[in-house]
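Each chain you see keeps its place in the complex, though not every chain is here.
Order as written gives the chain letters A, B and C; numbering starts at 1 within each chain.
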């Protein structure tokens, strides 16, 4: 069993109300480390055995078609150990 | 009796909650999230809405508002505190009530007239109801599924701390059909459906919700919660 | 590209400018040069291009829309007419109500959730801008066939977006429409209506009066959103150094808008603004030029002061950005301190960006350099006006000649089949899968919402004054005859208000059509406007505002002409409204109005693949008598229930009535085949207590409305001419369609 992770984030030029809210809340709690916060989605996909190249290509396709909306989002696919 | 109604940025049902308090015969006092003063109120309602847009997690940001400090302190000494919907989420995030509220199982917002059964009519907010009384009030939320681990669930069931349950089909995926929960002492109640929208059959499905507000006035008149 | 200043425009008169890419025609570009006496700077070009676009200038529709003003009945009820952000109507007791519909069709196709969400956000700001507290929203929607794959993509997203934004603002959704038709497959329609209430004294206008007053921008920071949303501008034409592609889709932040509403209402309550304008289409270009031309005439703006979300934006882009959740106010210097204080309380970003001046110059600087110097009126109001050619399309005569040939029920089995089929067809099926995603209770003043004929909200808790609104369009009829179609939609919306006993008062509209460059579409448009204007005269109702959406088409196929008409009514005591259905047995059911064989454009014909024939004629005099009868019946407490007959005919009306409170009915109709499915306008089913029979007969006769006894209420079945359908069976048919399709 392996895990494929798809991270989906809003494109940088798109407003991210959630990230903004977190960025505003952190200093109110005394946390001052963040210059900026963006919030996205993380999908953990479990697959049988080691993922093949063909399988990863399929995941890319699914990420583009279902897991993200390319008009406003970008995604990355990777295998996690 | 003075009942405080808190307004966080993004709170929506504050005016409705205040109206419900007045209908029940109390005085509603509005409390501002950024003001750490309870202005002498005898009880507090955290109303519904989308405080801070419900971004991050519902209630997660408002739970740290300045007004929450005196509220938590007073509630821990027995002051009646009711969290409705988003208010319930704030109570859970503040760990005043065990468990958490998560995404509805159907993944979308639902607004419907919901039948409930009152399971515990001994709390500060439910004493006006008969034992096992069935009522209909609006349910409206996107993240109303009550979740907790098995141990907590057994404890809540064992101690009679589930104050109301959904009747019929599970509307949102809550464990054990839980619609409302109280703390050990019975002064703090978190409730997912909206009694403040059911105080008059002209504007709500029923007037069944009024009981929550008359309950607390009765409890306060009797000297509060032991 | 280096900063293009006014000085440079003078020094380099021959610089080549991408006016065509910005959607301007050569003659329009020439006209700009003529106005300015020089070539425009790139910022000026950006402003003119967005403000002279179809969306902002109404250049194709203006000459037709004029009729709404010219033909209008004079009425004291209209406090603010067409031209402002939204019209304002007097509803008595010192209250004024403002309402308007807008479209967000194209963005919703590209990004259903955000497109629909920002559509709600935009119309709510229009209402807020008038000084009103928004109190409810509605959402007339049109989609491709319910079974189509793309409908499964767009519908759930659009519904979630409307709910997501509206619910978060705390605005009850009190009604709308959902219609499926193949012409909307590549171009769904998302129209959003908002209604707001204020005291007469609180009305605000978009004007920047008083030299020395401050121009204040407040709300969200400006980003690169929606640049090119208004015209077809691609920002690369400005060779900006920023991100290669500026998003054409905006993401809304309903939380910021909610805070903006509360903050603005507090500012209005303390009377801190002279004028106000929201930033919608064309963003700052629109707000500054409209405010300036509505007021003293001049304005100076320091554009570099605008708070930015994306620091790489060029001045041209800032002027065009359609970032959501922003407002622009004109504030007297003595009141600015308090204004800033309220913004701080609500944690709203606020910046003074300029001041009002005398004269006729809108001057915009960027780090001290003059980049815009234009007469504001020329940007805001003197845009091009097109006399687009229009001609009756060939299909009109063809379809008019078609005979409708559909099976009509006679036997009990056929009656059952007709009723159950209509109950389940997507256009008539129960819409709760959609409407239950909308909060209808928030604010605690909702008297009626879906599935009632109209939405109704209480506006005064002591006096029980309320308003009712309905939106309607019948695109099938508009397709057959756009003139009658517009009138029929008006009649239906008015009737939907009157069934509850409210009195129609004012009209708004959202005119959704294909390309105005197609003479046939332009004819549909012209005929619809003429029909609506004439209809409003006949019914004595003013048009208070509206919206035009062109270019709704897939390839060369236009959508059906879809003029969505919204009617607002007033009711003096919401407690006395007539509900849509009955909850007890033993009441008498009657049909008000006459039934003819009106099958053209009907749902039954559509179900049988037929869209031809002649649309019914709209008899608005009759409609007025019917409305009077409905209002009288309410005040005289004659009716127990009233529900109009429209799409799906009597079959749909009876289905909705018996299922509403789970009380059946037994009826007997003459000529049952036609009676069940005909969509003759001007009809309503009422339920009355037997003791009210004579009162009803007298009332109907005195209003000249035909009255037919249908049967009685009661039981757990709907029985029509002996054909029995159990309520359970009917409910399953009616309620399962949408959940099965969308999940």
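As a convention for this text, a contact is a pair of C-beta atoms (placed from the backbone, for glycine too) under 8 Å apart; a residue touches a chain by one contact, two chains touch by 3 or more.
Please read these numbers as outputs of a predicted model, since none were measured by experiment.
One representative per chain kind is drawn in place, while the complete complex holds these chains as A x2, B x1, C x1.
Rule of thumb we're sticking to: only the chains that are shown with their structure count from here on.
Under the contact definition stated at the top, the residues of chain A that touch 2 or more other chains are 17, 21. For chain B, the set of residues that touch two or more other chains comprises 52-53, 55.
Interface of chain A with chain C (complex): residues 10-17, 20-21, 69, 71-72. The residues of chain C lying in touch with chain A in their complex are 110-111, 114, 220, 223-225, 242-243, 245-247, 249-253, 255-256, 309-310, 323-324. Every residue of chain B that touches chain C in the complex is listed here, in rising order: 9-10, 12-13, 15-16, 19, 34, 49-50, 52-55, 108-112, 138, 140, 142, 194, 196-197, 199, 202-204.
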